[in-house]
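A single protein chain has been omitted; all remaining protein chains appear in their positions.
Take a look at chain A:
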């Protein structure tokens, strides 16, 4: 290796080539063109549903645009919300519990309300539909990402925090050079998993508009929805194939390169962790475009600086957002305002709901039925999580402990997790109908189709993080078999497992809304449960029951989180944390 005196450190080692320049250049142009074209279509053309498989590439493009719009929104929301919550403890005390509540609200229950809300607010009904779909995806991603960023803000490595304060970093420098980079890996992984989860909601939202009749959003989900309504199994198959292809392509062109690129933000090289690689990223690095773009950005920044934004002592010093030490954070002037606004709107929403429910003839009894039905769904969720744990944790650990298997399996699992399980529901329904199996048991299976991957994914991640020296110590002490599981594997994987378990159980609750009532070509199969209750109330436009069902479901999710997962989390943190 030569002296790295030239530009670009590590990245310079890939020799630039004309071919990669050309490929990357054309690729960027193609993506930009497609995005603009699709965006234009979305803004101008009337919503309609297609049943021609030849339209599927276009439809997949429209769906993808929604996914990325929601991802961008979620990212902005996550950064702003988390920063506000971390900057002031007083504000955090309101924003963080609120995040918890939002996280447990079953989005799919709101879909119908959201659609009608957005269509009345926005000038064109297609825009309303688009907005509702994007909102559904957004609300499946944003809370997670906000929480991840918040965590990383308040647990910034101590010495980086001290360095930033000692060097007098301005607020912007602190954010841009320290906080955002150290959160980058977490944000990228979280974004990737949230994006994977988002497909489920995309399909549900699009299918809901298709089922709604008049208008439908062009997309893979509405294509599938129309096929289901027509009882066209072949059409569903086409939709499944198109979605699978889209998921694979997006992973290859977007997430893998992003994950591999984020490696540069590792604070320390954890031994044993697999190095993420991406062909696309290598290609990008081999081309000269990024460097040109970087130089152009640098020039722009220079010009901005020269324009006089920099004067001595510019900018206010960044504060310590890290919890634990630092000078007492005095209250900020905006704190009370933010808190008042948030509390007022939350309180108002609650009051409206309370009045609304109280005016219903059934009164509080309205809540009784969903509470009972919730218990049935709860059993489904618990069984699902237990079975998924027993099946996937050993497999995940086996994968995670072998770097070679991890390299192979991780992208596959990622694709499986991304694949929207609700696209498969019609096929499963058809199977249930053909075999005569009931949905009461099958519903749990459908819910598991989407939720199980979180457990597998986190088991793999947890096992990868087991330090090599601990494993070697066990080898040298001759600890194998069950004893090894009890002493090393289970404690080491436990924290990651709990994270996966929370997500899986939350996802299962949400999925119950579409999994406990399935239709196929006019046949409707229903299971007993809260999901079916909410879904039916939504279809019937029975808003009091819908509100009651959604509230009760949120209550169940929060209760389960608090009584079970939160405790396991604390146990994991106290006893089994690896640092």
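The rule we apply is simple: a residue touches a chain if its C-beta (ideal position, glycine included) is under 8 Å from a C-beta of that chain, and two chains touch if they have at least 3 such contacts; residues count from 1.
As a working rule, contacts and distances are computed from a predicted model.
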### Query
Any idea which of "Sarcosine oxidase subunit delta", "Electron transport complex protein RnfC", "ABC transporter domain-containing protein" or "Glutathione import ATP-binding protein GsiA" UniProt assigns to the chain that's been left out?
"ABC transporter domain-containing protein"
## Note on the structure
Of the candidates A:159, A:469, A:542 or A:573, the residue in contact with the absent chain is A:159
### Query
Looking at A:264, A:277, A:295 or A:570, which makes contact with the chain not pictured?
A:264
### Query
Which of these, A:81, A:118 or A:169, touches the one chain of the complex that we don't see?
A:169
### Message
Tell me which of A:52, A:302 or A:573 is the one touching the absent chain.
### Response
A:302
### Summary
Contacts from chain A to the absent chain lie at residues 1, 3-10, 159-160, 162-163, 165-170, 173, 177-178, 181, 264-269, 302, 305-306, 310-315, 317, 325-328
